[in-house]
Structure formats: C-alpha cells, structure tokens
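Omission of a single protein chain aside, the complex is shown with its protein chains in their original locations.
A, B and C are the chain letters, set down in written order, and residue numbers restart from 1 in every chain.
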Amino acid sequence: MVIIERLYTNIYYLISVVLFIIGFHTMLTHNNLLKKIMGMNIMDTSLFLFFVSIGYIRGGQAPILREGVIQYVNPVPSALILTGIVISVSFTAFALALVVLLHKQYGTIDADKIIALRSRRHA
Amino acid sequence: MHDMILEMLGRILIPATQLFGAYILFHGHLSPGGGFSGGTIIGASFIFYSLVYRFSDKKHRLKHETSLWFEVGGALIYVGSGLVGILFGRHFLTNQGVFPIGEPGRLWSSGMILLVTLGIGAKVAGTVFKLFQELLEGGAEPDGHH
Amino acid sequence: MHSLDLLLLVPILLPLFGAGLVFLSRARKRVQDALIVVTVFLTFAGTAAIYLLNPEYRLQLVFFRLVDYGLSFRPTNLGTLFALLSAGLWALISCYALSYMRHSHSQTRFSSFLLVSLSGCLGVFLAGDYFTLFLFFEIMTFAAYPLVIHDEDDEAMRAGDSYLYMGVAGGLVLLLGILMLVWSTGTADIVPALDKLQGGAISPYMVALVFLIGFGVKAGLVPLHIWIPHTYPVAPAPATALLSGVMGKTGFYGILSVLTVTLSSPLPSKGTAAIPMNIGFTLIWVALLTILCGAVMALLQKNVKRLLAYSSISQMGYVMLAVGCAAYLGAKGGLPYTAAVFHAFNHAVFKAGLFMMMGSVYLRTQSLELGKLGGMAKVLPFTAFATLVATLAVIGVPGLSGFGSKKLVQYGIEKAAAYHGEQVLTWAVWLFVLGSALTAAYLIKLYYGVFLGSYRGKLVSGAKEGVTIPAVLGLVAGSIVAVGLFPERMMGLMSRSAAGTVVNFGVMTEQLAAVKLWTVSSYTAVAVPVAIGVLVFFAARHFKFGAGTVPWWLSVEALLYRPITQGFLRFCCRYVTRVEGGICDLYDRSGTVSHSVLRRVKKLDAMLDEGYEAAQRTTSLVVDQARGLEHGVEEAYARVGHAAVETTRRMRSEGSDSDAAEQQPGAWNPQNVTLGSLVVAGVMFVVLVVLYTVGIRVLR
Partner (left out) sequence: MPEFMHAPVLIVAVLLLAAFITPLLGKRQAATNAVFLGAGVVALVLSVGMTLRVLAQGTLSYPVGGWPAPYGIVVLVDVFAAYSSLVLATVALIIFWFAAFGPREVRHNGAYFTLILLLTAAMQGMVMAGDLFNLFVFIEISSLAAIAIIAIKGTKESVEASFRYLVLSALGSGGLLFSIALIFMITGHLNMDYIRTTLMVTAEQYPLNLLTSIGLMVVGFGVKAALFPMHVWLPDAHSNAPTASSALLSGLVVKVYIIALMRIAYLALGLEIFALFPIRHLFLALSTGALVAGSVFAMVQDNVKRLLAFSTVAQVGCIFLGFGLFNQRAIEGGVLHILNHAVMKSLLFLTAGVIIHQSGIKKLSQFSGLGRKMPLTFAAFTIGAMSMVGVPGTAGFISKLYLALGALDADMLVFAVLILISSLLNAAYYFPIIISAFFGRDSDAEATDPAFAVLAPVAVLAGMVFFFGMFPSLMVPLVRQTALLFVR
C-alpha cells in the first residue's frame, strides 16, 4: 500500500521519467530520422511535464490575483515551460528542415542508409 | 485548384481564429494567454489561409517579406521597449516608472507588458508562418552548388 | 636599470633586426651581403663590450613579467665568454658562408635564419634564468632547421626530421626539468638551489636526469646523439660548422650551469654534497661511453663530414668528462672546470675550422667520400696546411690549442680518481688514453684520405676560392696556434668564468698553478696515444677495418629509438582505437540493452493488449447480456404498456367507440407517455447525476 501511495503521489514524476526514457531511446536507436525527431519531442514533453508538475499544487488556481483564491500554482515553472515549448518547436522545425534537405540530397531518411551512401562515395 | 469546402470553412473560421488569437494576445496580462499562445493562433490562421488557397493563387499568396517584417518587427518592438527603460535612466526592460500604468484589471493596465506581448505575438505569428512556408518551399539546392 | 645594461639587448635584437633587413633587401645581393657582414660584426662588437664590462658592472636586465618569472638577462662570466666566442665564430663563419653559398639557391632564407639563430644562441648564453634560456634555446633550434635542410633533397629532409623531433623532444624534456625546478624552488633563476631541491617532493637526481637529457640532446651525449650523424653530413659546411662549433656548446653550457650552479649549495652539508658527486660520477661514465663510441664510429666512417660528426660527439665527450669530474669534485673541482671550459672553447674553434676546411675541399670536388678523395694537398695547399694545424690540435700536439685543454682534462680525471679513492676511476684514465689513441687514428685517416695520395676524380674548375675563405681559415689556424703557444694565459682567462659557481677560487688557483704543461712526461703522454693511434690506423688499413659499413640495425636508432617511438605510437593507436571502439560499442550496447528491455516492454504491452481485448470481450459479452436483458425488460415494459393500453382501450370502448389513436401507436403523444418510460428516464437521470458528481470528484 505504501508503494502505491508513493506511486500515486509521484505519478507525474514517474510518468515524465518513463516518457524521458522512451524519448531518449527512440532518439538513439531509431534509424528513421523522423522518428528521431519524434523521440526528441517526446523527451521534451516529458521534461515539460516534469517541470510543470514541480510547481503544481492540488487545488491551486491560476496565478492571477482574484478575490477568494488562496492557493496559487507556482507560475514560474509554467512560464519557463512556455519558453521551453518555444525552444522545442524551433528545434523541431529546424530538424525537419534538415530532414527535408537530407531527403533531397540522399533520397532517403534512414540514417544507416545515409551513412552507407556516404561511405560508398568516400571509397 | 479550389476546394469548395475548405474555402467556405476558411471564410468562416479564419476571421474567428484571428479574433480569438487577438483576444488571447490582448488579454495576456489579464488572463492566461499572451504573446506565445495568441501569436501561435494567429500564425495558425495564416497557415490555414495558405492551405485554403494552396499557394497557387498569386493574389492570395502571402509574401516572404511579410512574414519577415512580422518577425523582425516583433523582435524590434521587444528589444526597443526594453531599451526605453535604459533611456529613462532605469534598467533594461523596466516597466514601473517608465510606462504609464493604468487601473488594474483594465486592458491598458500594466505598462509595457501589452506592448511586449504584442511584439512577441507578431514575432511568433510571423515565425510560425515562416516555418511553414520554408518547410514547404524553401531549402537549398540538392548538391549545394550555388 | 643602468643605461649600460641596455647593451645586453644589442646581441639579441641586432641579429633579429638584421635578419629582417636581409629579408627585405633580397632583391639586391650586394646590399644584402654588406648587411650580413655589418650585422655580425656589430653583434660581435656588442658582445665584446659586454664581455669586457661584465665582471665589473654585473650587467643585468629584467623585462616585463613574462608569466611569473620575467625575461631576464644576467650573464655570468662563463656566459659572456661563450657569447663572445659564438659571436666571433659566427662572424667568421658568416663571411665564409657568403663565399661558400655564392651559387646556392635560397640564399636569403639561409642568411636570415643564420642571423636569427645567432640571436637565439647569444640569448642562451646571456640568459639570467632558465625560462629565458629555454625561450632562446627553442628559437635557436627552430631557426637552425632551415639551415639544416638547406639542400632540400630526401636525405636532408630525413635528417631535418630527426633534428627537429629530437630538438623538440629535448626541448620539452628540458621544459619539464625547468618546471620541476621552478615548482620545488620557486624560482627559475640560475642560482644554487640544491638545498631547496633536497627538501622538495622531487628528487634532485630526477631533476638532474631530466636536465641532462634535455641539454644532452644538443650536446650530443650518447645515446641522445643520433641526430648528429644524420644532420651534420647533409647540412652545408657553414651550417655544420655552426651546429658543431657553437650550437652544441649551448648544451654544454646548460649542463655546466645545472651541475655547478643549480645543483649546488653555497654551504654544502654532508647530505647535499653527495648528490652532485653521484651525478658527476655517472656523468663521467656516460662521457667515457660518448668518447669511445664517437671515436670508434668515427674510425669506421667513409664520409668525411660524418667522420667529423662522430668526432664532434667524441670531443664533446671529453668536455662532458671534465664537467663530470668538476661535479664529482665539488668545491675542489676548479681544475676540471677550467678544463671543460677550455676544451669546449678549443673544440669550438678547431671543429668549426675543420668543417669549413672540408667545405672548401667540397667546393672543388663536390664529393666528400674518403674512397674517392686524395691528393688535395697539391690542389689546396693552404687548406691542407690549415687542416694539418687543426687536426694536430685535436690530437693534442704541444704548441697547438688542444694540447693544453686535453692535458687539463687528463689531470682532472686523475684528480678525480685520486680524490675519493674510487678504484674504478683509474680505469677511466685508461679509457681516456684509449679514446685519445682512437682520436689520433681517425684523424690520421681523415688527413691521409683527403690530402695525401693522389686524386683520380674531376675538379670543379670554376669555383675559385677567392680571398675570404683562405682568410677565414687562416684566422682559425692562427688562433689555434696562438692559443696553443700561451695555454697558461688562456687557462687564466677560462678560470675566471668559474665565478658564481660552486668552485672554490683559491683551491682552483693553487691547482692551476701546480699544473705543469711543458714537461717531458706530458709530451710522452701525448706521444704514446698518438703512437698507438698510428698503429691502430695502419692496422685498420691493413685489415680493411672500416671499409665495410656498420649494419644499420646495430645503431642506437634501430635498437632503441625506433622501437620506442613505434611502440608508443602503436600502443597509442591500439589503445585509442580500443577506447574509441569501446565507446561505439557502449553506444551500440546501450542500444541492444534497451532493445531487449523494450522487447520485454513490448511483451508486456502485448499482454496488456491481450488483457484489454479480453476485457473488451468480457465487456461486450456483458453488454450483450445487458442488452438482451434490456431488450427483455423493454419487451416486458412494452408488453405491460400494451396490456395497459389494451385494458384502457377496452375500458374506453366500453364507454365510447373511438379508433383514432390505434392507428399510430409510436408517434409522440403526451398520452403515450407511460409510467414505464417515465421510470426509465428517471433511472437514467439518476445515473447521469451520479456519474457527473463522481466524475467531477475524480477529475479534480
């Protein structure tokens, strides 16, 4: 029961770690460049979840001064994550642009095939 | 090529989206929302617009320069309003004492925050649309000879 | 800063400045020549002024703080003496080079770097601390590289590689030594530091070893000499003369400074006194090895310049022997100290002279193979005479410069053998005599091979010697004779350079006064080795000893250096590739591991899927049942409703006859709303309410 209790209280952190590992793994092991980018996004998302859940308080309200509200959610992580999302979007967009270029030049988006093509050209 | 359904939907949805985006943009300091979210929504409406007309129509096509101006203008507004603080002998991005602060809760209520939000909104809208544009048509030539 | 102190800058900056001017005036040959001559002689004049001023004024010049230690010039008497010697030889050799290189390519490069390396060399001798010394040492090493590879053929490039890498490696080892010294004593100044070193974490022996290796490369100690036999033969004669005559002396200067100044203490205690003694003892044996190796190898050579290269190694061995004795004797080492300085001085003059003389032979024959030469005495009588003087001086014939210094070295080793009663050192005396004999043998071989006999090859007719080359050679020969005639006076001059060292002046004066050079016993001491040498020479000639070449695999290079470098590189490559492979492996492995983990997860996923499916099936089953039930209930309701309607109708028809409602039983009609449907709606509403409240709870 204690374990379940603990799992329950840390569920966000847990999920974010799991997501992080999934993203990390996808990024490292998949050959398809698009999947790599997806992995990157999953990883980023897990981090956003982690960050936001740090500042989250059960029953807290959006941090706008209003009468009758006592508990506010910590706004700092949310604000930061907004920036983080923007960064992630730009990273993704840029990565996609690179993939487009790679596809134009190599005709494939498989990392192994690209390396094979390269080494053949060098040899 | 025109798509009737898309066009009709666009006619209804684009103004509504833009209005919604503008609402979020202008109320950034009063309610959840702000430059990033509002800008993204407006940018999305631009994207929708170009999807509707499929880039085929020269007349309806948004120019690269336009989105560039959006982007650059937004950034300039941000940095510029930051520099105003220094001009007034305060710190960079100083709000209090430099910009007039109205009543709390009103639209004009928090000095330059609205200005900055607008800048960010323009920048983000421009960027989102530009990303879309570049991904569709941009990119260097295949073998790098130029 | 005294204004006279600025004089110290003249020998450093003037050649650099001159080099720049020479480079700029490359279009005009005459101006360039004039510039070179003016520069070297002005430098010589500046150095002479420093030499004359220094004992009284103690010139010193400390500059901006380079790192923590500053760039300082604080010449010792020894330093000024050798600076004077270097500048003088440099002036002579530059004049010689102007004639010698007349028809060569890239003269501007040669001349510019000649001047730059002069600056480096003088900087070493005038430096006040080891950092400055190191700086100029490296400048000299690099500036001499273009001189070495001047011919730019394959052989020269290979020799250049060996010169450069040995130079760089030696320099780095030297730097390590300096770092150790600075770290444990806190200063890089050339001052007695043994006391501080003794207390430090690094053993003084280690410091001495590192310094010996660092300077030993330049000085050509065996087994660090391998670059010399490669380099000297391929470099042009003036460059070789400088390398052997002057630049090699920087190594000697460094070792002498380290052993007699740095590794000494003003008031030696029992513990500290043993350290220089031991180091000196070791150096004596290394030096003997150097003498013998050099001499034997010289005897085996067929190329004149290579022979002289090995001879240089061997002669530097004599110098080092004296240095070792000086260190061994400590404060009583005045005599070997003087011997070392004196012999280094003499060697600089006669070896530079010999290389130049062979250069002038080369100008006429374009070859220096002993088998092809001969009979040059007729073609070049003056050179033959000068060479005879120089050769005899190397052998140590009385009346020439080598006599006094060699005699002194011999006295030094005898003194060392007598001093601490080490029996082993008496063997050293005999080895010394053997070395002298071999020296005589190879020099006879040289002179015989080049100047006597008859010449069968073709002479280059166009290459006239001009006035400069004979004049330079004459000056060298004259100075050899002059020094040889007044060795006592020279000894006095040399002994002055011991100021500031560990050597006790009083003891030294006594020792030097007791030296008797002009005695029969000393003549016989020269005559015996020479006689043995002549015997050896003829024996070698008779048995064709030295006609064959020494197998390459026997050289130190093949036995020691090549395996070490190759082994190191191979080790590095293997190790590094293994590490790199390991990293790649790690990345891969992490991929595989996570794959297997993921496979498990996938299995789990599949199981979950199955579970879901099962659940779904169950649910659908349940739902089907429920639907059936509902159907049944509905039917029941309908039947109930129907029955109720029938009943009502029957009850109504009993009252009035109307069939209108009977036609559309399903249409919406408030009258159709039955109790049953109301019940159903109520139940559904309750369920919704419950769901809503529960849902809100949950969602919150």
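Descriptive notes on the structure:
Just so it is clear, a contact is a pair of C-beta atoms (placed from the backbone, for glycine too) under 8 Å apart; a residue touches a chain by one contact, two chains touch by 3 or more.
These figures come from a predicted structure and were not determined experimentally.
Note on the chain not shown: across the whole complex it touches A, B, C.
Only one of the listed residues, A:6, A:66 or A:118, touches the absent chain: A:118.
Checked against the hidden chain, the listed residues B:16, B:51, B:86 or B:107 yield one contact partner: B:86. Across the interface with the omitted chain, subunit B contributes residues 68-69, 71-72, 75-76, 79, 82-83, 85-86, 90-96, 140-141, 143-144, 146. Contacts to the hidden chain, counted on subunit A, fall at residues 20, 23-24, 27-28, 33, 36, 40, 43-44, 47, 50-51, 54, 76-77, 80, 83-84, 87, 90-91, 94-95, 98-99, 101-102, 105-106, 114, 118. Counting over the whole complex, subunit C has residues 64-67, 131, 134-135, 138-139, 142, 146, 149, 152, 157, 160-161, 164-165, 168-169, 172-173, 175-176, 179-180, 182-183, 201-202, 569, 572-573, 575-576, 579-580, 583, 586 touching the chain that is not drawn.
The rule we apply is simple: only the chains that are shown with their structure count from here on.
Summarising the inter-chain contacts, the pair of chains with the most C-beta pairs in contact is A-B.
Separation between the centroids of subunit A and subunit C, computed from CA atoms only, is 52 Å.
Between subunit B and subunit C the centroid-to-centroid distance comes to 63 Å (mean Cα coordinates, whole Å). In subunit A, no residue reaches two or more other chains under the touch definition. Contacts from subunit A toward subunit B in the complex involve residues 62, 64-65, 82, 85-86, 90, 93, 96-97, 100-101, 104-105.
Residues 30-32, 34, 36, 104, 124, 127, 131, 134-135, 138-140, 142-144 of subunit B are the ones that touch subunit A when the two sit in their complex.
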